[in-house]
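Left out: one protein chain. Kept in place: all the others.
For clarity, chains are labelled A and B in written order, and residue numbers in each chain start from 1.
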Amino acid sequence: MNKRYVMVHDENKCIGCQACNIACRSENNVPEGVTRLQVRVEGPFGEAPHLHYKYNRVSCQQCENAPCVEVCPTGAAYIGDDGLVTIDDDKCIGCMYCIAACPYKVRFINPVTKAADKCNFCKDTRLARGEQPACVTACPTDALYFGDANDSESEVTNLINTKVTYQEKTHLGTKPRIYRIPTKRGGIES
Amino acid sequence: MIELNRRHFLKGAAASGATCALASVIPGSIAAFEREPLQGVSSEVASICEMCSTRCPIKARIVDGKNVFITGNKEAKSFGGKVCARGGAGHSLLYDPQRIVNPLKRVGERGDGKWEEISWDDAYKEIATKMNQIKQQFGAETIAFSSKSGSLSGHIFHLAEAFGSPNTFTHASTCPGSYVVAAKAIFGTKMKRDLSNSKYIINFGHNLYEGINMSETRGMMQAQMDKGAKLVVFEPRFSIVADKADEWHAIRPGTDVSVALALCHVLIYDNLYDKAFIEKFVVGFDEFAAEVKQYTPEWAETISDVSASAIRRIAHEYASHAPHAVVDFGHRATFTPEEFDMRRALYAANILIGNIERKGGLYMGKKAPGYNKFAGENIAPVLAKPGVKGMPKPSAIRIDQVEKQYAMMWSSGGIYQTILDATLEAKPYQLKAWVMSRTNPMQTLTDRAKVEQAIKALDLVVSCDLYISETAAYADYILPESTYLERDEEIQDKSGKNPAYYVRQRVVETIGNTRPSWQIFKELGQELGLEKFYPWENMQTLQLMQVNRDHSLLENIKKVGYVSYGKPLMLREPEMVSEFAQAYSNARALDDDGTYATAMHFKTPSGKIELTSQKIEDMAPGRGVIKHRNVQLKQADELYFIQGKVAVHTNGATHNVPMLANLMSDNPIWIHPLTAGRLDIHSGDAIQLISSVGREEGTALVTPGIRQDTVFAYMGFGSKNKEMVRATGKGIHCGNLLPNVIAPICGMNLHTTGVKLVKI
Partner (left out) sequence: MNNIWGDMAQYDPVTWNWVIAVYLFMAGLSAGSILIGIGMRWYSKEGNKESPILKASAIIGPVAISLGLACLVFDLTKPFHFWLILVNYNFTSVMAIGVAALLAYTPLGIAYALIVLRDDLPKWKLGFLSPIGQLLLPFRQVIEVLLFILAIGVGAYTGFLISAMNAYPLLNTAILPALFLASGLSAGAAGNLIVALTCFNSSAGDDDVTKLHGLDLPVIVTEIMFLVMLFSSLYFTGGAAAESLASLSQDIWASVFWYGVVGIGFAIPILSMFLPSSTRHTKAMMITVACCSLTGVLALRHFIIYAGQSYIS
């Protein structure tokens, strides 16, 4: 069976410390001035003393129905054999259609390669070596989980089946593959 | 026309233009050197991080000759193989073009920012000549030596001792000093907290989720998430730890001691405390109980704004989980001048439920000698402490050795602030010079204007640092140290519930002309004519001395990076003790209750836990009993000004590190919507804070996550020297607003004060 890589972000454990941000940048040589991954601590929401923050991970959602792949004129944005939304730098001309089309606004032009870039679950760096993505490895509070959702024994399958999770902008039909476990307080804005 | 992230391009061009312009103007920086790919020493090296004082064990790997990918060392279980954002950004510091890699000498006035490169030999000669001159004319004691306590601080203090000066200081009095001194007063030794096994955690502003201490942060998160622990946080601001708490109480700044004492009151007078434990192991309970009788929750409510019913309920809940519950004694202990009794009150709340040496409570570190005794065999190797015989004894007293009440601080880091009075007012005698390493008092001491004045008044200032920090900017000589990724060091003791050691090793070849500080102070010592106090050759010699020439042990520690020995042991936890006794056939015999409780050894005068201390009473009459004293932290028409730590920076140290500066370079000030509304302030507005000692301009952040009578800023920002290019002028400088204070008994600085808020 093909792999269906998903990532689960537990917003209860996430403390917004940016260890993932830095690890991603280090492992994948992301140039200064752009970022593949940020965790935004939004809020506080609510009324004191019942306040809460939202720990919003902003990175490529690896949509199964990716708008960026659909709109890329040269096919530089494509779905690889591993099911991951990938970018072929050599075919990219920098028309920025994919950047405009992404509803999550997580694609950017890499100032060094001048091609589009985004989080790719460390596909050519750590996944290629059989390791977990840099952010998952780095997270101090173990708030990130990564694995194959087609594998019924995997941790991510268990989490998705047993915990309440939500996803961003599902109404657009993108079928994102990042699941979020909401914090124990407050409403969920998707 | 090529539209290429125009914003980024322009920003990048401007920024690199500015940094290029300045970096090429700053002599001695990496920018002067050609960039070569980093030379790693091996594919993956185990070492120790130094981006903050937690010093997590790390594994480092070179990626494409450009970056160093740093993660934790999985051998250290409680650290989980993790590092935080600062740890991961270590390589950004390593190859920062603005880092200084050649010694510099001041040209022009102090603080002018004019420098010329100088060779190490010349630097040593000039500094040594001046130091010996001062020694001859005024006495060795007129030179102060300061360093944040760390893996190499021993070397600068060794130099001080060899030189003959008693005036050595760590940063203790600006941060953790009082909880250490309080622990020593009560237990005779420092205590550790077992958060990961705690079922109920009471936390007074110890923000482990922003001021990350990896093993404690992970421990507390695991306790909360996996073990269902309840966390109660008392803090004036809605910080990340307040967000993760089950209950957050917006306590009035500086009133934590009232709540702590009220908790103790409830524990005692509602009969929730562990009588047997108190009888067997504690002295001074009766005096404490008598004092605490008046500290009712209702009384505490009027002072702290925490409701009496909440205090009562929390005390009952806490006791119901005894002994696997803990009151966290905190870390940065500078909330009020009455820190000593505040921290003692927190320890008292732990003692009352008898959680000492129990899972989830407080415990003492089990170092190799003591552990081996329990086990009846040498489970863990004992490291030798290389020492030098015949060190001179200084004839003069320390400058903070005047009042007897501070006796406990003389050997616990000293009172850093006394350097200022000794320089400016010759009290108790005139200081002439200051040699410092890895410390930034312009940021971390308070009353910045006074610090600047003091530095300018000295005859000689030498700074060993990585950058031209805000303090180094005023030095006469800057001796650039190698970063932690370029250094080998002595083996460190990281014992917790069982003995453990780890070692720092170089990950990359030295960049530029830097040297590790142990070498700097050795060579300076030799230039000063103190060769006989440096009988050891180099770091390898020292390491071999530590392991008693056991090469295989040394190789193993270096290979694995972090080694631990034996089973974890907590003396009063029956399960752990029985497992321990079963594992070691020659282990100490168990007590009747199946524990090692009688083996608990407190280095106090009575040998027991001293809830009330005669020793302190002798040092400072009236202070033996833990007592609540009113403090006034601000005027009626002012707002409380408090600060805290953030996850992506370390105190006053990392603000110029490129990756971290890119994450956060400004500290907008938290203001409650009602407070802001009264002054027509909105988020992003320019505002000014005015205190009794200074004024600062910054930006407003209007948020409900702060009390109405309080404003908050993350500390470490607002550097005022131009060489800190990424940090200069951004945000407010907290030290410039805080007054210079020396708290009773513990000599602590003060980080709460009153400010007026003005819209610009």
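Structural remarks
By our rule, a contact is a pair of C-beta atoms (placed from the backbone, for glycine too) under 8 Å apart; a residue touches a chain by one contact, two chains touch by 3 or more.
These numbers were taken from a predicted model, which means no experiment stands behind them.
Of the listed positions A:Ala48, A:Ala115 or A:Ile160, the one in contact with the omitted chain in the full complex is A:Ala115. Although one chain is not shown, part of subunit B still touches it, namely residues 1-5, 7-8, 11, 646-648, 662-664, 666-668, 701, 703, 705, 714. Looking at subunit A, the residues touching the absent chain are 16, 18, 21, 33-35, 38-44, 53, 58, 67, 69-76, 91-97, 99-103, 105-106, 108-109, 114-115, 169, 171-173.
Please note the rule applied: only the chains that are shown with their structure count from here on.
The distance from the centre of subunit A to the centre of subunit B, each centre being the mean of the chain's C-alpha atoms, comes to 35 Å.
Across the complex, subunit B meets subunit A through its residues 4-5, 8-9, 11-12, 63-64, 66-71, 80-85, 87-89, 91, 209-210, 212, 214, 217-218, 221, 225, 238, 240, 243-244, 248-250, 647-648, 658-659, 662-663, 703-705. Residue ranges of subunit A in contact with subunit B, taken from their complex: 12-13, 15-19, 21-23, 25-27, 29, 32-34, 41, 43-44, 47-49, 51-53, 94, 108-109, 111, 114, 134, 137-142.
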